[in-house]
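The structure that follows is given in the form of structure tokens.
A single protein chain has been omitted; all remaining protein chains appear in their positions.
Showing subunit A:
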Amino acid sequence: MNHLFRLSAGLLRSGTSGLYRRGPVPEGHVSLVVARLFSSEPENSELGQLIKKDKVVVFIKGTPAQPMCGFSNAVVQILRMHGVDDYASYNVLEDQDLRQGVKNFSNWPTIPQVYFNGEFVGGCDILLQMHQNGDLVEELKKLGIHSALLDANKDEQKK
């Protein structure tokens, strides 16, 4: 917890927001978050802003390049299958405050957690079911994301 206090003090001096980005990586981008997670207005809290910064936001164990949990890996793989490679990914194993904070914020007890356009979608089970029943293609379309599986289906039909 001490490192959070030191960093928070630094933020107060500099006046910057609490979000650090390590820069884009080929698949998703990983951010280290020092967050003011508890706010009397959850929508305006750091987490409330975080989930709206990107169209697709996931909270997982590990990173897209190296997931540390089978359920988190399933989320990463599903997004990969649909060709979604530009999304925000936050590693809850790096920050226990973030890990508990996102559970409180979402009122959802487990990780991974998926957000589309600032709206909570669900965990691994829900994303998998959406993938299997075709709903995920439709939801990505609403985000302006063209699923790669649509192209794969077209190629199959041409053969």
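Quick notes on this structure:
Throughout what follows, a residue touches a chain if its C-beta (ideal position, glycine included) is under 8 Å from a C-beta of that chain, and two chains touch if they have at least 3 such contacts; residues count from 1.
Here, contacts and distances are computed from a predicted model.
For the omitted chain of this complex, the UniProt record lists the protein as "BolA-like protein 1", which is one of "Large ribosomal subunit protein mL46", "CDC45 cell division cycle 45 homolog (S. cerevisiae)", "BolA-like protein 1" or "beta-aspartyl-peptidase". Across the interface with the omitted chain, subunit A contributes residues 61-62, 67-74, 93, 96, 99, 107-110, 120-126, 128-130.
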